[in-house]
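Yeah, one chain of the complex is gone here, protein chain that is, but the others are all in their spots.
Naming follows writing order (A and B), and every chain is counted from residue 1.
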Amino acid sequence: MRPRLRKGLALLLLLTAGLSLSGCWDNREPQLRAYVLGMGIDPDPDDDQGLILSLQLPVPSAANPGKPGGGGAHGQEYFVVQGRGRSLATAMQDAQDRVSRELFFGQMRAVVLSSTLQPSQAERVFTSMRANPDVEDTVYLAITSGRAFDALSTKVKLEPLPALYFNSVFEAVRRMTIADPVQFWQFWRADKTSGWEPVIPRVEQSQRDSLEVRGMGVYHGYEFRGFLDGEETQGFLWLQGKTRSRSLVVETPSGISAVRSLGSTARTSIRFEGNQPVFRVDIALHGEVSLPPNQQTGGARELEEVAQATQDRVRDQVEAVLTRAQEELRADIFGFGKRLFYHHPRYFAGVDWSEIFPTVKIEPVVKVSILRKGAIH
Amino acid sequence: MNQKERITELQLAVLIAAGFVELGLYSFPRDLSGISGRQHLFSLGLLLVIGLATVWVLAYFSLYFGGRSAVEAIFHVVGRPLGLVMTIPAIAFHLFLGAVCLRYFADFTNTFFLPKTPPEAIMLLIILAVIFVVGQGFAAGARLAVAMVPAFFVLVLVAYLLVGSKITEWGAVFPSTDLWPPNFLAGTSRIIYLVVGLETIPFFLPLVGKLNRPYLWVTLPMVANGVLLLVISVVTFGVLGLEPTGLLQYPGATALRTLRMPGLLVERTGALIALAWTVLKVGYLGVRVTTSGMAICTCFGMSVSRYRSFLLPLAVIVFYMARWPADTEELEHLLTSWIGTAGLVMNLGYALFLLLIGWARGKGVRST
Partner (left out) sequence: MTEGGDLVGAGAGAEYSGDLAQARQFFQGRIGQSSDFRYRNIRLGPKGPAAMLVYLEGMIDGTAVDEQILQPAMQNGPALVQDLPNAARTLEQSLTSRAAVRRTSDLRKAERGVLDAQTCLIVDGCPELLLLGVQKFPQRAIEKPSTEHSVRGSREAFTEVLMTNLTLVRRRVKDPNLRVKALQVGSRSQTWVAVCYIEKLTNPAVVEEVLRRLKRIRIDGLQGVQTLEEFLVDHPSTPFPLLRSTERPDEVARQLLSGKVVILADNSPFSLSAPSVLLDFYQTMDDYHFGFWGASMIRLVRFIGWLLTLYLPAVYIALIAVNPEMLPHKLALTVAAAREGLPFPPIMEVLVIEVLLELIREAALRLPQPLGTTIGVVGGIVVGEAIVSAGLISPLMIIFAATTMLASFTSPTLDVNFAWRLMKWLLIALAQVFGLMGIIVGSVVLFGHLAALTSFGVPYLAPVAPLTKEDLGDTIVRLPYWALRFRPRHLRPLDRRRAAAYDHPVQTPDLEGAQREGEER
């Protein structure tokens, strides 16, 4: 009898468990969710501490690329709903009140911030995003000088939904954009690391119906400090050792030439001169000449000239961004302070890095080697 | 389990691994970040040394008392009254360890996967699974562990190695050559909980059929764990950096969740692999309940093969214990404050104490 009694008890336990577990708390039919693909955050002009949240929601039946008949009428693939509040959570609640379905942030691909957000507002935004379990760490961030709402409302060619523009642009393996993609966790990491300030790609509405990536925005903590233009952004990327398949056009006595980067590295070393740290960054660039200076020749002398000109160009870009970051923006976006923190923690603990960064000596040393001459010769 | 039920050496190794690898696996870098800083690898190295010492002492203890299970050996050496005084807190402690693990899992799942599901429901599900699996018998549990635990190890290792391609913060990874003050010692003391839960050795080693190389098979799980912890530590610090790691509740999981594989059905591959932790949870709790049941059997003078009689009440006790910590912070505090030390006392401390008394009284039977 005992085994049967035990089995009976087990069955009873299972039934009880089954009944009590039948809540299906996280179970929601897809048609009862409103997928948020992009989120934009602007300051509320009517409330200096308030935020305006713009949520881009696709209309699934219209936005579905695979479904026959999908695509609907022009402009109906998505809509943007707004919510206001002093915190992200209250703004989300406000937005929820305007939508019939439950907002779901698990598929969100991009968050666009306005550069006009106050530091306190930005801090609240990022802290809320960190605390919200639905918001993924790998969501892409972007900053705009205009309204984030406009960026999210721009109907972009080739993409049914503007938010997917960011996804396509930043997820492409061989990215052709000027800026480095930044996911939320990377921003947060830079922010929380001593001696390192975060950057976010800058996105602007270029014409009525297109967006473009136009450099990077610089933060110091949660305070927006300014934008880097194209040349400065390129310099920043050289200093990070991140190559882009971009061509540099250089001018030599032989003519105009284009050099395409095949790969670059940046190695930082620290030495002390007296009590002052000096950073030396060795940048090595390997490139190929995609457009030789002279169609007829292209010999060793011309290539040397191209290499030298490229070197000068890269150094100019690097020095431009260093000057900008140290003198104007006063934000260490390169992580020099972080290196000091890691390798010379006692020195770092004894200084206020934000104060001394603008005066620190940084020596970029650029070496360019042209590996290939391209397909011309 | 009948008296003749035996396990193999491989099953022993896997059960040992299932019994201690798991608790705090995704959260331990946080404990290292603030204290050890760039000396975290030294903390891990020291932890591995302590872990190896513990497994060797426990293996020696088990062999010294010739086939007796842990509690039988305790009673044999110090007698029943003192033995009960030593055993009952140990049982309670190990059940509480299981409860902490259960609560951690509920919290982790709530945070990342099922935000609206009550943690009690998650805990109840795991408890029911444990009741079922343990109820199938010891041999079945050992076989299941061999099928699932190594697969988990390999999967998680591969996933972390893939995430390793995102490492940029090498400065946070490489140990600091500046070892003063030696923070890594304090760091090790905070993460001792990673190598408690080794009471499996004196309980399961006597159940091995053909025991040829006991020290090798008890060392293997500790070394495998060491490799896993090393990889998790390197990747977590390398991807997230030193200070951000200290601010996260589950930095190991956060680092893993940055792994995305566009093109696959489940794009958030890292998040999916983090969920594989579930398998180890059932193993961890299952082992706790089994050893506690065996200990209680011996306390009552029953055969250890009847440990399943206590399965249901022990599971209920673990469930209610798991509801004691008020929040995650209290849970974290428990782990880093006294659980590690208590575990070390009850594993290594007990074994050394009993060996000493045993030697002094000539109570051991040295087995080959």
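One rule holds for everything that comes next: a residue touches a chain if its C-beta (ideal position, glycine included) is under 8 Å from a C-beta of that chain, and two chains touch if they have at least 3 such contacts.
Computed from a predicted structure; not experimentally measured.
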Per the whole complex, from B:L23, B:V71, B:L95 or B:V133 the residue touching the absent chain is B:V133
Among listed residues B:V78, B:I91, B:V156 or B:V279, the absent chain is touched only by B:V279
Touch with the missing chain holds, among B:T117, B:N183 or B:T254, for B:T117
Chain A residues touching the chain left out here are 21-31, 33, 35, 37, 58, 60-61, 63-67, 70, 104, 106-107, 109, 134, 136, 164, 167
Touching the unshown chain, chain B contributes residues 8, 10-11, 109, 113-114, 117, 121-122, 125-126, 129, 132-133, 136-137, 139-144, 146-148, 262-268, 271-272, 275-276, 278-279, 282
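Note that only the chains that are shown with their structure count from here on.
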When centres are defined as mean Cα positions, the distance from chain A to chain B in whole Å is 39
Residue set of chain A touching chain B in the complex reads 9-10, 13-14, 17, 20-21, 23, 25-26, 133-134, 136-138, 171, 183, 185, 188-189, 192-194, 338-339, 341-343, 345-346
Interface with chain A, chain B side, in the complex: residues 37-38, 110-118, 121, 124-125, 128, 131, 135, 169, 171-172, 176, 178, 240-244, 247, 254, 257-258, 260, 262, 268, 312
